[in-house]
Each structure stands twice: as C-alpha cells, then as structure tokens.
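Dumping the structure here so I can ask a few things about it.
Omission of a single protein chain aside, the complex is shown with its protein chains in their original locations.
Letters are used for the chains, namely A, B and C, taken in the order the chains are written, and counting of residues starts over at 1 for each.
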Amino acid sequence: MDKTTYRKRSRTRKLGITAGLSLLTTGCGERYLVFRPVGPVGQVEKDLIILSIILVLAVIIPVILLLWRIVWRYRDVPGNPAPYDPEWSESHVLEVIWWGIPIVIVGVLGAFTVRDTFLLTKPPERTAAPLTVQVTSLNWKWLFQYPDQKIATVNYCEIPTNRPIQFILSANGPMNSFWVPQLGGQEYAMPGMAMRLWLQADRSGVYYGHGANFTGRGFAHMAFNVIARPRAEFDGWVQQVRHSAPVLTRVGYQSLVQSSIVEPMTFSAYAPGIFESALLKEGGMYMKRDLTMLGRSHGH
Amino acid sequence: MSTFLPHFPATFIVTGDPLIYGAEVSIVLATVGILFVLTYFKKWRWLWREWLTTVDHKKISVMYLIAALLMFFRGGVDAMLMRTQLIRPNMSFLQAEHYNQIFTTHGTIMILFMAMPFIFAMFNIAVPLQIGARDVAFPYLNAVSFWLFFFAALLFNLSFVVGGSPDAGWVSYPPLAGLEFDRGPGENFYLLSLQITGIGSIATGINFMATILKMRAPGMTLMRMPLFSWSVLASSILIIFAFPALTVALALLLIDRLAGAHFFTMFQGGNPMMYINLFWIWGHPEVYIVILPAFGIFSEVVSTFSGKRIFGYSSMVASLMTISVISYVLWVHHFFTMGAGPGVNSFFAVATMCVGIPTGVKVFNWLFTMYRGRIRLTVPMLWAIAFIPIFAIGGATGVMLAAAPADYQYHNSFFLIAHFHQVLIGGTVFGMLAGMYYWWPKMFGYMLNERLGRWAFWLFNSGFYVTFFPQYLLGLMGMTRRMYTYPANMGWNTLNFISTMGAYVMGIGFIVLVMDVVYSIRFGERDVTGDPWNGRTLEWSLPSPAPHYNFARIPTVTSRDAWWTSKQERSRSDAPRKLEPLQPIHMPKSSGRPFIMSAIFFIGGFGLVFNWYALGFLALLGVLVSMLLRSLEYDTDYYVPVEEIEQTEAALGRA
Amino acid sequence: MTIAHGEFPVHGRSINHDAPLEYSLEEGALRIFGFWLFLATDLVLFACLFATYVVLHGAAAGGPTEAQLFDVPGFTAETLILLTSSFTGGLGTYAMHNGSRRGLITWMIITVLLGLSFIGLEVKEFVTYATHGAPLQRSAFLSAFFTLVGTHGCHVSLGILWMLSIIYQLARRGITPITARKVFIVGLYWHFLDIVWVFIFTVVYLNGVMS
Partner (left out) sequence: MSRPSTHASNTASGSLWMYIVGFVISIALTVGALWLVLARQFSTGTLLTVILLLAILQIGVQMFFFMHITDSPRPQFNLWILGLGMFFTFVVIAGSVWIMSFGAQGY
C-alpha cells in the first residue's frame, strides 16, 4: 500500500461525508481533534469513523422513529382506533428482514475495517525514507530519542512533515498508550517490549498528544506536543539542538525514570543504549520482532 | 505483616482527608445505630432466624436487592464526586490519589457489587416462580452465594477506611497494579474481595443453570419457558464459563504480589499482557452477563404491558443463545491497541460487530411486540421504552468502537466512557429498575408509587442524556479517561460542565427513587390479587408475596404464557376446576453455616490483604471444616404437612 | 411419598427404581448434574492456567528451563500412579453397584493411598526444584509451572480429604442413595483430575522434555 491508496479512498468517500460532518466542522469544529487529521493515518481513521457513523445511523434512526410512532399509535387510551391483535406474534418475512439488514451492514463495515487494519501496519508513504523516533513512557513524562540524529527530548517531539515517522514505543514504568489524535490513533507503550506505530504529518503545526492509558498519580500531566515542520526547518532544529543543548547521561536518565512531573527538555546527545537497555531489562521479552525493529538480529 | 507493621497505625486507618474522616465517622455512627436498634427492639433473634440463616430464594432476593441499592448509592456518590472534580479545569476538589481511588471503586462497585447483585435479585425472585419450582436447585448453595457476595462487598468497602482503597482502575492492569508500583494494601483488597464474590457468582451460575434445566414444572418444555428464564440461562452459561478466567487472573496477580512470582511483573520473563488477556476473557462476557437478564426483563415487561404475545419468540431464544456464545470470542476488542497484529484485530473486530446482529433482532422484536398491542405506560414500561433508543445508540457506538482502526482513536477516551455508560445504564440499570418496579409487588406485597416513580424516571432518563452525550464529543476532542484534572485551553470546559450538571440531575433522580421506596413502604397500595399487572407468566398466579413453598400444587403447563392462557381458559368456561389433593411438601431447612463460612472467608481475606498468612491459613482450615460438617449433615430438609399448607393457603385467600 | 413428574423432577424425594442408585433420588440426579456444571467451570479454570503456561513456558529468564528440570522417571511414575488410582476408584463404583460395602471401602482406601503417594512424589519434586535454584520466584516459566501443577495437586489433596470423609460416612451409614451419590460424585471429580493430569503430562512434561 502506498500513498496513492491511502489517498484515493478518502477522495471517493469525501462527497457523502461532508454532509454528515457539516455540524462538526462549523464553529468550534477545530476542537474535534479526531476529525481534524493532518496526515494520512488520521485521515484513514477519520474516514472509517465517518463511514461507521453513516452505517449505524442507517438503522438507528429508523429504529427510533419506529419506536416513536408505535408507542404513540398503540398507547392504551380509551377509544384508540388502532388495531389490537394480541395473538399476532410471527412473521417470517419481517424476521428475515431484520436478520438480513444488520448482516449487510456488518458485512460492509467489516470489510472496510479489515482492509484498514492491515493498511495501517504499513508505512503511509514509500517515497520518503522514514524517520525513527524511540518513545519511552516514564513516570510521568515522555522521553523521545532520535537514533539517527542522536538527540533526545522530553515531553515534546519535533518531526518533519511529509515523511513517515516510525515511532517505536516502549515504557520504563507502567504501561501507557501513545496518542496524538491529529496524526492518528494510539498504541500501547509497554515495558519490556517495542511496538511500532506509523504516523505522518502533512501539514506544519503543533499537535496535542497525551498518554491514554492510566499510569498512576501523575498521569493527568502526561501531555506533550508534537511539532511538525518542513524538512529543512526540522534539520535546522536538529543542528541547533546538537550545538546548544546538554547531554542526557545515564545518571540523568536514571533521574528521569524516578516518578516526577517535569517541563519539556532537550538533549544534544544521550548515553547510547538507554532505550535498548530499558527494553531488554533482565528477563524482558526479547521478542524476535522487538530486536528486528531495533535493527538487531535475533538472539541474545 | 512484616511490610506494614512498622508504620502500622498510619497505613491501617486511612487518614489525611476531611472527606474520608467524614465517611469514617458516618460509617461508625451508622454501624452503632444499627446495632443499637437491633438490640433495643430485641430483633437479633428475628434477624438470625428469618434472614441470616434463610435459604428461601425469595428472601435471598430481597437481601440482594437491598445490597444492590446500597451499592448503587455508594457507586453513585463516587460518580458525583468525580463529576464535581471535573466540573471545570484545574479543580482542586479532589487530589489525584483520591480521584484515582474513586474511579476505581466506582467502576468495581458498579459492575461487581451493584450490577451483579441486582441481576441476582431478579434471578432469585423470578426464575423459580416463573418455571413453577419450589425453590432453586440448591437452596443451601444459594445462601452461600449471597453471603460470599455480601462479605466480599464488605471487605471491598472496608478498604475505604482501613488500609486505603485500590487505585489502579477497575481493570487493575499490572505492572501498575503490581508490587513495583503499588505496595499498598488497596490492591489486595481489590483482588481478594473480587475473588470471594467471584466464587459466589460461579455458584449462582451453576445453581440457576441446574434450576432452569432440571426443575421446570411438568409440561414446561424449554420452548414454553418465559424469556426471562431463557435470558437467565444464557447469562448463567456465561457466568459458568467466564468467571473462572477472572479467578485465574486475580489469583495469579495475587501470587505475584504475595509470593513474589513473575506472571505479570516487568522482570524475570513476566508478561503483563497476559493479565490483560485473561482479564478480558472474563471482562467482555461479564458485560453480557449483566445485560442479558435485562433483555429478559424487557421481554417480559414489553409483552405484559402491550397485552400481547412476544413477537418472534424463537428468534428471541436463538438470539440469546447466539449472543452468549459469540460474546465469548470478542475479548480482544478491549485491547486492539496492544498491537497483536492485523490478523488478530481483524478477526475480533468482525466478530464483535456480529454481536450487533442478534441484538438488533431483539430490538426489532420488541418493537413489533408493541405493534398492534395496547401499550400501558406504567413505570416498568417507561423504563423499557426509554431503554430502546439509549441502547440502540450505545450499541451503535459499540459497533463503531469495534472497527479496530477507528478504535485507535477512541480507545481510553471519553468516547469509550460514554459508550459503556450508555449500555450499562441504559441497558442494565434501566432493565433492573424496570424489573424492580415490575416484581416489587411480588416481592413485598405492595406496589411502588407510580407518581414518584415517574418523576424518578424522567429525571434519571433526561439526566442521562445530558451527562453522557457531551462525553462522546469530549472523546473526539481528545480527552482521555482517568484524568483527575485537565487544562483550560482544550475547549473541554463547557461540555464537562454540562456533563456534571446532568450527573446531578441523575443523582436527584436516584434520590426520588429512594423516596419512592420509602414512601411506598408506608403508603404503598396493597396487592391483594397477586396479579396487579394482568401478567402472563406463572409468578402472577401466586399470591403476593408467595408462600415459602411457592406452589401448593405444582402447575401443569400446556403453552407459552402459561398464566395468561389459563386465565383465558377460565374466562371462557366456568366449569369448576378439579384440584388434585395436596401433598406434603419437601423443603430445605434453614442453616447458619453459609453465613458463618462466608464470614470466615472474610476474615481470611482480610488477613491476606495485610499479608497475615497465619490468619489466612486458619480461615482456609475453617472453610474446610465447615464444608466437612456440611457433608456430614444428613438432616437437611423436612416436609411441610398438608394441614399447614391448607392453613397458609386459606390465610392467603386461596382455598 | 412419590411425587412423580417423569422428566420434570421437582424438589422431592421420589424414587426411581430403574435408575442406578446414585440417580435414584431426584435430588441425587440434580446434584450430579450440578457437579457436572462445576466440572465445566473447573475445566475453564484449568484452561486459563494452561493458556498462561503455554504463553510463559519459554520465559525462563536465564534460569533453569523445562528440559533441564523435568525428570522422566519421576513424572512417569506420578502419571502411572494417578491413572491407576482412577482405575481403582472406578472399581470402587463398580463394587458399590454390586452392593458390596466392603469392596467399595477397600477400593476407596486403595485409591486414597495411591493419591497420597502421588502427592508425596509431587511434593518431593517441588521441594527438589525449589531447593535447587528453581523456586516459583525464579522466572515466569517457573511461576506458571508451579501454579498449574500445584493447582492440580491442591485439587487432588482436596479429593483425598473428601474421600476420607465419604469412607467414614460409608462405614457409618452403608450404601444408601445418598452415600452412593457422594461416591459417584467424588468419582467424577477424581476421573476429571486424571484427565487434567493427562494434559499436564502431555503439555508440561512431554513437551518440556521434547524441547
């Protein structure tokens, strides 16, 4: 699946969708982060959401109208002229209809769901080389490491636009979930394990992110921003960080692991192997896939 | 013991917050008050003989109902506190620790100590009467189930004042709930009390399964059985097969915590994901365990108050059975975002959506039961009618959640919170309230007041929409669950405020409901006929409340809606019915052992919470001894003589 | 005192002379059915423990592995003993149906003795592991191993206590529909534990020595 597949589908659906969305896009619509995707992953998810809304409304609305009508028409008031038929309790035609309609709806929604499920496990775009960011959930902060740039940040994350980002998620602490609604859906960040999440931003901007899985007292403060900017600016930022920021030492990392709430931080370099060591902590999961993701061969 | 002894008083009695002091004082006062009243009015013997030792399903039902309402109140107060904290950004009404404890106890209490006893109250009052049985299959076991539940609830609620409440969410995922991040006893309270109540629930599942399959009155074939009993059968199947998974999940986490094992730790190869897996193997069926009986109640209520046969009976039965089997293979939809791979996610996503099909069939069949009926808008019927739109919408958002890639955006957000309150409140709670109003006269012999009932209904129902619809939007705005506070700049303020207001309206609705109960105890209209609603099933053939042996003569059933049919036949011909002569009735004896044994469970559980292994071991011994004593007991039942039956029946006006 | 309801028993004491003794009271038949339901829940309980074991059995965390730990003669002996006890338990039921109280009690005592020797071997196995660097706390694999096998062992121990109580009741009351029902139920329990053990033998031990 490449970029075109990701895009083409969204165009075909756009027509029917705009109608249903008009309510949300006006006025305070900006706030509905899930409906304001800025990249292909979020777009695919939004399209699926809209499709599912339309499909379920197609049966929910009739149900509610029918209920309204029936209760009104057959209520027990003196002189109600509506027919009363206390023994009528079978109709094969009707039953076939309402076993049938939901089956069709589930069939359609199911097909799209399966397709998108597989789609989202692949990088959104093949033309640009992906950037890898290693994300660690700590109590109660997010650490971002850039293995290719060798820099690190805490509680914010800069990414280039129009380039797939491979987030490798892990935790050194309770399990969390990494969620940047406008880029796309979340995935768990678990201790002793690496998970891959593909996201991409097509537009520059500052996007809200938050841990989504409860991690204890400081959880509510685990917000971070993802700052997307054009390639050149991103590279400039990397250069600047390399020259100006302090280094994240092993000791510094250990103090980050302690439970605390901190302000955003930037590091021009980090002690090598922090991410891997947290991942491969004694007796960790050593999953074959974890190691391949980190660019290592299997075995330990 | 070792870990807690040094700073024992400080960890043992929870301190440090006026709210908690207040609660502690009021709990102590309430206990002293109850003890005083019992002593003053010399009610101890009465309490013991009539209630604590009873094995009568009708009395057990009453006790379940009282417990469920109390727990509803406790969970509801938790909800009010949470909503108050979220009323505006950066509130400092509750600290993070307290907020975390409160949503954990709210979720746990509402599901395990409110919804479960509530459905069991309904099982107990209706099933034996509907199928024409004298009691459940195993009355003694039934009492054991109740007291295990009761003492487990006590243990869980105790954590509030002794030792500290659990605070890792009602799902209690490790490693957050493991020793590394949670040393306190709160988590142990959670694990042990759920374990104890879980045993009780399994026993109830077995009991009702055996009752329904083996104790039906002659002529009541399965396909003539009332739909509520069918729904209990479906729910019991799920209880029997799902609860053991909870038992295992909790036990393994407990072993991790107490014995230093490594099932779910981060070290030595432990795998926290396996807990999540096991928890939801139970957790998903659990939500159907609490919804299926509600479906059954709606079927009874809709058909009764439409004055019409249920539409599509066979489809209704088929859908119940399908739902109960399918719902066992959906559990992964609670962790689509764990990355189990697209194959796994696809399979479980589609399977989840499939559950909408049989559920939809039920919705349409209810609609068409009303169609061409005569709809009496009584309070139970109002709850049933209001259930349909709420549940349809809640189910529809469930189907939206089931689309795995879309769920990556909803998971753990307020969208999810809105979904499950919509099905849990609109489905289970509405169902149980409908059932409560419907069977109340059968349980107590008088009706609840309709006027107050309507007020409670309208307040609770409209409050519901105001509370939970804004939460869908909050979810789409990116608000995640379990945040004790949120920043002001996200645009979430207004919607949260509205939601809190709605919650207050629901709270007032609940208060009116309680007022209805209190008012009716005093002024409620007597039900002298035993059939106040013009009912269709056998429980309405009995006086209200039914005598302790239920049926003086076991009825012979010839059709569906057995009571309705026999009323019709009677109105057609006025030939006097021939009655078989009465026979002595075989009944189980009361026993204090269920109460004592469960109390021992409680003591052992309490000991283990604080790692006092000696106490835990002693309790285990006590449980074994009481089981042994039971096994050696042969004098467990007696016969009600014919004269006594005649007298009772005459006193009830049924010669 | 017969309240005959054919297929639809009510709570009563009616006696069905065509059925085996343990089923002859309706209450007996009901309890036996209830016990089947209990076995179904126990089945799922073990299913969850097996699932946990299967998922975690490779996670030895650098500690002893299955292949290093398991000892073929040991677990084979345990298996043969338990299978035999299932057989002797069955012979007890057979004796009961022939109305022989002595035969029944004798076979049950033999079954209990076999059960005790099974437990003895298992305890010895556990103690050996635990004192040779492989306790429950060592790794996820060992946690899962001890818990799965230990849960079975607890079931067997409970079964032994239960049988002792029934032997006592038989000695005092002889073979009645009630004691017959108890014998039959404890027999079901015992055979069920045998089945579970066969899977422990296969999935834990055989699979362990294979790898």
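Here, contacts are C-beta pairs under 8 Å (C-beta built on N, C-alpha and C of every residue); 3 or more make two chains touch, one makes a residue touch a chain.
Only a predicted model underlies this, so the values are computations on that prediction, with no experimental measurement involved.
Of the options C:83, C:109, C:130 or C:158, the residue whose C-beta touches the omitted chain is C:83. The chain that is not drawn here is touched, among residues B:153, B:220, B:237 or B:429, by B:237. The chain that is not drawn here is touched, among residues C:19, C:121 or C:158, by C:19.
Of the listed residues C:43, C:109, C:130 or C:158, the one in contact with the hidden chain in the full complex is C:43. Summarising the interface, subunit C meets the missing chain with residues 7, 15, 17-21, 23-24, 29, 32-33, 36-37, 39-40, 43-44, 46-48, 50-52, 54-55, 72, 76, 79-80, 83-84, 86-87, 89-91, 93-94, 97-99, 175-177, 180, 187-188, 191-192, 194-195, 198-199, 201-203, 206-207, 209-211. The missing chain lies against subunit B, touching residues 209, 213-214, 237, 240-241, 245, 271, 273-274, 277-278, 281, 325, 328-329, 331-332, 339-344.
Going forward, only the chains that are shown with their structure count from here on.
Centre-to-centre, using mean CA coordinates, subunit B is 33 Å away from subunit C.
Distance between subunit A and subunit B, defined via averaged C-alpha coordinates, is recorded as 34 Å. Look at where the CA atoms of subunit A average out and do the same for subunit C: the two points lie 48 Å apart. Among all residues of subunit B, those that touch two or more other chains are 262, 267-271.
Of all residues in subunit A, those touching 2 or more other chains are 282-283, 285, listed in ascending order.
Those residues of subunit B lying in contact with subunit A across their complex are 96-97, 100, 167-169, 173, 175-176, 181, 262, 266-273, 306-313, 315, 335, 337-339, 341-342, 345-346, 349-350, 353-354, 356-357, 360-361, 363-365, 367-377, 385, 388-389, 392-393, 396-397, 399-400, 402-413, 473, 475-478, 480-487, 490-491.
Against subunit B, in their complex, subunit C makes its touches with residues 1, 3, 5-13, 29-31, 33-34, 37-38, 40-42, 44-45, 47-49, 51-52, 55-56, 59-61, 63, 136-141, 143-144, 146-147, 161-162, 165-166, 169, 173, 178, 182. Residues 24, 28, 30-35, 42, 44-46, 48-49, 52-53, 56-57, 59-60, 63-64, 66-67, 70-71, 74-76, 80, 82-91, 94-95, 98-99, 101-103, 105-106, 109-110, 112-114, 116-121, 139, 173-175, 177, 179, 181, 184-188, 190-193, 195-196, 208, 210-220, 223, 281-285 of subunit A touch subunit B in their complex.
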